[in-house]
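Our next item is subunit A:
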Amino acid sequence: MDIGLIARLLPHFLQAAGLTILISTLALALGLAVAAGIAAARLSPSRVLRGFGAAYVSLIRGTPCLIQLFLIYFGGPQVGITPGPFAAGVIGLGLNIAAYMAEAIRGAILAVDRGQSEAARSLGFSRGQAMRRVILPQAARLMIRPLGVNAIALVKGSSLVATISVVELTYTAQRLIGSTYRPFEVFGIAALLYLVIIHTLRRGIDRLDRAYAPG
Partner candidate 1 sequence: MSDAPGRTPMIEVRGARKAFGAAEVLRGIDLTVGRGEIVAIIGPSGSGKSTLLRAINHLETLDAGEIRLDGRRVNLPLRGRAFERHVNALRRQIGMVFQQFNLFPHLSVLDNLALAPMRARGLDRQEARALATTYLERVHIPEQAQKYPAQLSGGQQQRVAIARALCMRPKIMLFDEPTSALDPEMIKEVLDVMVELAEDGMTMIVVTHEMGFAREVADTIAFMDHGRIVEALPPAQFFTAARTERAQLFLSRILGH
Partner candidate 2 sequence: MGLDFTVLADYRGVLALGAWWTAVLTLAAAALSLGAGILVALALLHGPRWLALPVRGLAGLFMGTPLLLQLFLIYFGLAQLGIDIPVLAAGILGLGLHFAAYNAEVIRAGIGALEAGQAEAARSLGLSRMQAMRHVILPQALRDTAPPLGGNMIALLKESSLVSVIGITELVHAAQRGISETYRPFEFYIAAAAVYYVLNLLMEAALGRIERRAEASR
């Protein structure tokens, strides 16, 4: 263990960790927004929308995230989209996690819907009102855990953007392993930073879950 080396590398790593957090946060925001839309489509009365939602989830979940990322970054220019590495990373990660998060949202809504929806409708609520006032407030709580699991997976998955040269944690680790020939020290620092980020995220999710606990 070379303390001097670690001290020299640390500033690089902290900056890279910042980028990992930033890209994960932006992808999470995009992912949640898209996921809400996909979940709504999958639960909508329209057959076309339901089919679109199901196809989206199936195609995204049935293929590797890495390929989706490459398709956007390397294939994009062929169809007139030219995102930079960072933008491609946010879009790719966001669209990917959206498929998984849509299922988490849909699952939570369906878990509440049975019974509750009928009860609300029998009280004279419209379908929309029943969803907004009765179903969603209850489902929100059920979503926290599964969405949290996806958020943690997203942080780890954000390492994939290293392959399109975004200078986040894994890219930095790879480069520094190559230049220092000290894989274990470099890996150790990167691993520690990932563990800290994920641990913090997990505690946040726990807190959120408790805050919304009934009673």
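Candidate selection criterion: all candidates are chains of the complex that A comes from, given by their letters.
Just so it is clear, a residue touches a chain if its C-beta (ideal position, glycine included) is under 8 Å from a C-beta of that chain, and two chains touch if they have at least 3 such contacts; residues count from 1.
All figures in this text were calculated on a predicted structure; none of them were measured in a lab.
Q: For subunit A, which of the options 1 or 2 is its touching partner in this complex?
A: Candidate in contact with subunit A: 2, the rest do not touch it.
Q: If you look only at subunit A, which of its residues touch candidate 2 in the complex?
A: 59, 62-68, 70-71, 74-76, 78-79, 156-160, 162-163, 169-170, 173-174, 177-178, 181-184, 187, 190-191, 194-195, 198-199
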